[in-house]
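A single protein chain has been omitted; all remaining protein chains appear in their positions.
Then we have chain A:
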Amino acid sequence: MPRVGLFITCVNDALFPATPKAVVQILERLGYDVDFPAAQTCCGQMHANSGYKKDAATLAGAFEDVFGAYDAIVTPSGSCAAMARDQYPHLIGSDIGDHVYELSEFLIDVAGVEDVGARFPHTVTYHPTCHGTRALGLGDKPLRLLRAVQGIELVDLPAADQCCGFGGTFALKNSEVSSAMLADKCRHAADTGAEYLAAADNSCLTHIGGGIFRAGGPRPIHYAEILASTA
């Protein structure tokens, strides 16, 4: 059994404990021993993508110190996994990113399972987040895991591949353009009539959810929470 380290991400650490809990439950259900190194903080993505290379390198170095000893580092964020894999090599000359797996990569590519024994009798629409889909190349992995969930009814999200407009500090620096993108995403999500909008990144879901709370529409949920559900 590989030694699995859980990287919960700073956003989940601060706001969404249910998601990393779900990851622990799924991995333990599959027989993995999961460790949560308490010294973890942030992968450095916000600093890197906002142009603060040195600060990002400091945080990336700290990440490597905390997770260097694990065979596999699992994280419920396509964006943070992509940060480690794409940016750490030239940021700190580290290939630790090769051992960082977004949850669906770990489940399908390492554990070799699609059906994780979940049950979720609800209608769900899925938004493929940009970094997970494009930078990490997740393809339809999260969706394949969702398709295997008992009782779930998946509804296609129109213009699913369009960015929700989050983009980290983009949402603040270009607030108006970001809001215009968000409005379209929320409208498409509401049009599905689904109960839940699932995605592989809680930062994107904070953004989309923040819009949906006002405009109405499906409830945002990290897909790990669906996979953990046995209701």
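What we mean here is this: a residue touches a chain if its C-beta (ideal position, glycine included) is under 8 Å from a C-beta of that chain, and two chains touch if they have at least 3 such contacts; residues count from 1.
To be clear about the criterion, contacts and distances are computed from a predicted model.
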item	value
Omitted chain, identified by the protein name its UniProt record gives, among "LutB/LldF family L-lactate oxidation iron-sulfur protein", "Response regulatory domain-containing protein", "ABC transporter permease" or "Cytochrome b/b6 N-terminal region profile domain-containing protein"	"LutB/LldF family L-lactate oxidation iron-sulfur protein"
Residue among A:31, A:51 or A:112 touching the omitted chain	A:51
Absent chain, residues of chain A that touch it	8, 10, 12-17, 20-21, 24, 36, 38-42, 44, 46-53, 55, 58-59, 62, 86-87, 130-131, 134-135, 161-163, 165-183, 206-207, 209-211, 213-214
